[in-house]
Each structure stands twice: as structure tokens, then as C-alpha cells.
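Every protein chain but one is kept in place in this view of the complex.
Labels A and B are assigned to the chains in the order they are written; within every chain, residues are numbered from 1.
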Amino acid sequence: MSVDKDTVRRIARLARIAVPEARIAPMADELNGIFQWVEMLGEVDAEGVPAMTSVAAQKLKWRKDEVSDGGQADALTQNAPDSEDHFFIVPKVVE
Amino acid sequence: MAASNDLISMTLAQARDALRDGKVSSRELTGAFVSAIEAAKPLNAFITESGEQALKMADASDQRIAKGEGGALEGLPLAIKDLFCTRGTRTTAASKILGEFVPPYESTVTQNLWDAGAVMLGKTNLDEFAMGSSNETSFFGPVFNPWRANDSNANLVPGGSSGGSAAAVAADLCLAATGTDTGGSIRQPAAVTGRVGLKPTYGRCSRFGIVAFASSLDQAGPMTKTVRDAAIMLKTMASVDAKDSTSADLAVPDYEQLMEGSIKGLRVGIPKEYRIDGVPAEIDALWTRGADWLKAQGAEIVEVSLPHTKYALPTYYIVAPAEASSNLARYDGVRFGYRAADPKDITDLYERSRGEGFGAEVQRRVLIGTYVLSAGYYDAYYAKAQKLRTLIARDFTSAFDQCDVLLTPATPGPAFAIGSKTADPLEMYLNDVFTVTVNLAGLPGIAVPAGLTANGLPLGLQLIGKAFDEGTLLRAARAVEEAADFKHSPAKWWSV
Partner (left out) sequence: MSAPAKAKTIKGETGDWEIVIGMEVHAQVLSESKLFSGASTRFGADPNSQVSFVDAGFPGMLPVINEKCVEQAVRTGLGLKAQINMSSIFDRKNYFYPDLPQGYQISQYKNPIVGEGEVLIDLKDGETIPVGIERLHLEQDAGKSLHDQHPDSSYVDLNRSGIALMEIVTKPHMRSSEEAAAFLKKLRAIVRYLGTCDGNMDEGSMRADVNVSVCKIGGYEEFRRTGSFKTLGTRCEIKNVNSMRFIAQAVEYEARRQVDLIEGGGTVVQETRLFDSRAGETRSMRSKEEAHDYRYFPDPDLLPLELDPAWVEAIRASLPELPDEKKARFMALGLSAYDAAVLVSERETADYFEAMLAAGAEAKAAVNWLNNEYFGRLNKAGLAINDGPVSAKANADIVAMVAEGLISGKIAKDVLDIEWETRTGDPRAAIVEARGMKQVTDTGAIDAAIEAVIAANPDKVEEVKAKPKLAGWFVGQVMKQTGGKANPAAVNAALKVRLNLPDEG
């Protein structure tokens, strides 16, 4: 599996990262280097081995259904690049 | 009042006792560190210094001590990796994308420290989002290792990603520091700065409030001058936290007490697969010496096999970027952090904020992660890597049938020169070769300073323990520490 420039553009788009055109080819090379190295996993027959779901050998914690949070619209929006009346503001989204 | 150099060179345990006995005040101690940090600017160990706040915290500690009310870390000045969210103090993850983010909340680990009376000196530098092994990917510039080779004035890396914390501990800029370890980010920098770094069992310290890199691997831990100090720090950092679904529901034992005692009869495993081509002879020699030290103290040395070791690093470089690509999706320029100027639409806002806000290494890993999770590649990469993790974890389980702890090198070499490995990402990734297996299996590991290279640079040994058996791990680490008798400190070239 080789990563070409179009693949880099596609995954950059999926990841919502603007990669300058000049970086596309070098990035493809870097990723190819890494993926070629990773190919060694192909040597291992992992048929029937369960995928690890968690290294923590314990049960998921459950919490009680209680309102214990919220009421902090100021704190929530104080770091926002753009906000008004406690709304976060973004460029118009067309549906 | 003792001379300022004597104050800052104390261990955490010594300072604790001195404060308790009234030999020094927290204000004196904290003031000495604030001055030391001021003088150590060339190291670039801190992103945010909070001297004023530290002195206020110190005064409050002194009052509590006067009333006999002090907590376990009362009045002790610490440095905090800038990946822990600290209420009211800027938290950057060493990234441009977090901008001037000031968390309105506190991470559980740091809250535990403040509740115990500790004093915060500032937020230490790191690789951007903890992605790196040399602290060269920080938006705030690289950290310099306080150590230099005795035949050169070249600046060396402090290791990464907790490079700022490692440098701060090694240069006596704090009594101890917090770090986080996803693939070796506590142990590797501790080793190349001649200090102790402990990555606890996954789930021992809460991840709540720590900027996530790879959720199934991240774990906070202490970076200290001694093994005892690591035990003291871990006792307070660790907790059972209802805010982290993966935190362990196990009471936190007294590690300082568990650390005491002989290692007579302790079975120490030497994993044969950790003998890797291309690793300097000095490292191998140190490893052998370490085994001899433990044997001399009554331990039994057994050779064990961890057959899937060579697959750990590529497995890691699938799992960690995959999780990171998702964890870092929240940095989108909408609710906090950096937003690109004049976005023409929402996609442009996302793409440019993230393109301008993330550095090269973070972008590379996010793209790797996006790729391995994408349609058609998931099974070949992510699913396969998660199976490999199971095999790697099983290797450890069977090894621990034969032994109580494992002894390995901590790093494949000493600190290297700034810029010498940045061209090839793969070469950089290889720095984690000895540490990353431990994260994949969720086990505790500790790096202990064990010697110097021929040109005077520190090297460490790593011990790996069974899950939640940090007590035994610390006891073995103490044995290495005592035998190594590592008393070296870097020459203070930065504060002339």
C-alpha cells in the first residue's frame, strides 16, 4: 500500500488540515517511509487473536443520574475566538 | 537560612523533612527556585513561569505548617508539564493551536498535588502535544539538556516529550516535576538527564484534565531526583477518580514504605529480545552491570523472552496516531485556542486553523492516524495493531510467570545533539524502542540513572513491573540506585 499525493490530499481533507501544495509530495514520501516500516506487522499471524479493547483490567465506571454540572456559560465561552451572548460564532454554515 | 544552592539541590524528601523541622520555610525554598528558574532561561525549560503565584502558595503553606496542618507535600515547589490543565494558568501543550488557552478547571493529578500542599513554580516545556522524543517539536522552541558532553559545548536534547520537566529536575529548577508518558515520554528524558522517571500502571493516575495524546497509552507520573522522591510523588499523584472511566478502583498504597527493604529472592527477568543491533556497546555493558548489581543484592537473574518486542514500535506508531487523530479533532478554532484570520467558510476555518496551528510532527501523526482508520485500511492497520497489542501484553504475562520485574536499558543511547535527528521521523521514533512496549501493555516502568558514557553523559536503566505492583518496582529501582550510586550533576553552564 503506497501513499500517493492524492491520498495525502484526501486524508488531509478528512483531517481538516491545510497542507500547502509544496508539502504534499514530501509528506507522501515521509508517510511511505513509515508505512513501509509498519509493513513488518504483516509477518505476524494474528488470526483469532482478540483486539485489545483496554489495558485496564477493570469494569467501566457508571455515574448516578444527577445534574452536577453546567451553569457556566461565561467560563465556557471565555476562551472562544468569537462569541456573542454566550453563543460560539462560526462562519455561516450552509445546509 | 541555608545557601540557595544547598536549598535547590535538596531532594524532595530532604526538603520535606527540612520544612517539617522548621529548618527552612517554604518561602525561602520557593524563592530559591524562582531565582534559579530566572537564571536558567537559556534552557527554555518553562513555557510559563508562575513565580508570584508560587510565593503566595508558599506563604499559605508556611502558615499551615506553623499551625501544624501541613499536607504530604506541604510547601514543596514543583514544576508541572504544560499538558496538565491548571485553573487560571495558561495551558499550551506546547502548541500554537491552544493559543492563550486558560483552563477554567484543574487536572485531577495537579489538584491532588495542591491539596497536599505543593507549590507550583510553573509549566514546563514539552514536545507539541507530547509528540516527540527530543522536545524539539515545541511551538515554544526546543529545551536544552543541562548536560553537555565533556568534549563538546554542543547543545543536546533533554529527551522528550517531558523534556522541560526533565531539564528542570536535572538543573535543580524544582524539587520534582510531573510528566506524562505515552511511549516513553517520562522514562526516556529522565534517563538522558540522569534522573528518575516513573510511568505508573495505566489507570493509576487519573487522566482527567490532561491534554490527551493517545488515550489508551497516556499515563502521568513523577520525574524526580531519587527513587524515594518518585515514591513520595506517586503516592499523592495517584488516586481513584470518578471523572476518569479508566482510572483504577484500587486504594493507593504507601509507596515510600513499600520501597523499603531488601530484594533478596526477587526474580529479575532479562528479556533477550532487548538486545538490539546498532545499540552502543556502552548500553549493553551498563545493562549487564545492572543485572550484576541486583544479583549481588540477592536477586535471582532469569533470562526471559518477549517474542513480539520488535513489533512494538510499529504497533505503537499505528495506535498512538490513530487515537491522536481523533483526540486532536477538538482543536478546531471554534470554542478555544487559535483561529486562522478571515476564514471564508467553516471548512476554511478548520483547515487553516489546524494547518497553521499544528506543527509538522503533529500534522504528520494526525495524517498517519487518519489514514490507518480510514475506510479500507482499518483492518490492515488499526485492527491488526490492536491484535499485536494483545500479543505483546501476553508476552509480558508469561514473562511475569518467571520473574517479578524486568530489567532493560532505558534508551538506545545518551542525549544527542539538537537537530541531529529531526530530518528522519523514523530515526527519531527509534528512541522509544525500549520504553514503548510498557505503554502498549499498560504496565509500570521506571528509569533510574545508572552511569555515564565515556564522554560524561548520563545513561539509565529501566525496570518494568507487574500491573499495579509499583511497590516492588520501586524497591528494585532503589536497589539499582544504591548500587549505581549516581551522584553526578550537570555543570551549571547556563547561569554564568
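Annotations
Simple rule for what comes next: a residue touches a chain if its C-beta (ideal position, glycine included) is under 8 Å from a C-beta of that chain, and two chains touch if they have at least 3 such contacts.
None of these values were measured; they are calculated from a predicted model.
Note on the undisplayed chain: of the listed residues B:37, B:54, B:78 or B:98, the one touching it is B:98. Only one residue in the set B:335, B:394 or B:488 touches the chain that does not appear here, and it is B:335. Within the full complex, the residue among B:216, B:408 or B:435 touching the omitted chain is B:216.
Within chain A, the residues in touch with the undisplayed chain are 14, 16, 53-54, 56, 58-73, 76-77, 82, 84-95.
The chain not displayed touches chain B at residues 84-85, 91, 93, 98, 101, 103-105, 107, 207-212, 214-216, 242-246, 322-323, 325-326, 328-330, 332, 334-336, 346, 350, 370, 373-375, 378, 382.
We adopt the following convention: only the chains that are shown with their structure count from here on.
Chain geometry summary: the mean Cα position of chain A and that of chain B are 23 Å apart. Across the interface of their complex, chain B is touched by residues 1, 3, 7-8, 11-20, 27, 30-31, 33-34, 37-38, 40-41, 43-44, 46, 49-58, 60-61, 63, 72, 75-82, 88, 90-93 of chain A. Across the interface of their complex, chain A is touched by residues 99-102, 104, 202-203, 216, 242, 245-249, 308, 310-311, 314-315, 317-318, 325, 329, 332-339, 343-352, 354-356, 358, 363-364, 366-368, 370-371, 374, 377, 380-381, 383-391, 393, 424-426, 440-442, 467 of chain B.
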